[in-house]
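Note that one protein chain is taken out, while the other chains of the complex remain in position.
Entry: chain A
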């Protein structure tokens, strides 16, 4: 049975759109709004992360507190913005760390080849076989709670896929005639790597980095939710959701819902933006949202 024409969304050229027309503007607006919020709000409204006001606890959203207050009287909106700021910081730094490590390992394995390549990739396989979160928990458990252990934990567990992507790309570039031409022209290994191979993999590595940001944010939240990430008084989306679990059962939905939205919307927006970028650099593959 065919789908009724009215239900099919098509462009005038007859291609299924799946909302592609709105994807770029919507996701870039969302990312811009998030960036503005996390930069401007802390400049305008300072937050004392230790302060509580028990006379003001669990107020439903109102004009004074648009997202309501939590079970110790803290403004949910303000803590959401501060939490998102920490999450973004962790996400970006961890994604960059993971991408730098992954690119270095993948490019080295691909460029050197042979036995080194096989050994490095087997190590990558071994680490990939352990769930990321478990490995991450192992790493944070070795430090006092704080931002940097989380960054290290997420960064050190997420370079594996980037290493695979970069290695595959380097292997395909390495067999091209222009690399042969460079070798014949007297180029050293280093020069071939830096001048001919690395520039070729940078778009893929950059894309992997952007796709990694939402993933890293989710990992940060997951670690905080498990009580292993940031110190419990710090405003972090994971901490907020964890704190609000009890109140949700009592029917107070706002301390859970808003941090949840703050987690989902920016990460979807970043992933969607990365999806648009991926379509641009590899137009033949259909991009699917990858988190």
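Quick notes on this one:
Basically, a contact is a pair of C-beta atoms (placed from the backbone, for glycine too) under 8 Å apart; a residue touches a chain by one contact, two chains touch by 3 or more; residues count from 1.
Simple rule for what comes next: contacts and distances are computed from a predicted model.
Going by its UniProt record, the hidden chain of the complex is named "ATP-binding cassette domain-containing protein" among "Ubiquinone/menaquinone biosynthesis C-methyltransferase UbiE", "ATP-binding cassette domain-containing protein", "Proteasome subunit beta" or "NADH dehydrogenase subunit L". Touch with the chain omitted from the figure is made, among A:25, A:46 or A:185, by A:185. Annotation: of A:132, A:196 or A:234, A:196 touches the absent chain (contact as defined above).
Interface with the hidden chain, as seen from chain A, comprises residues 176-178, 180-189, 191-192, 195-196, 199-200.
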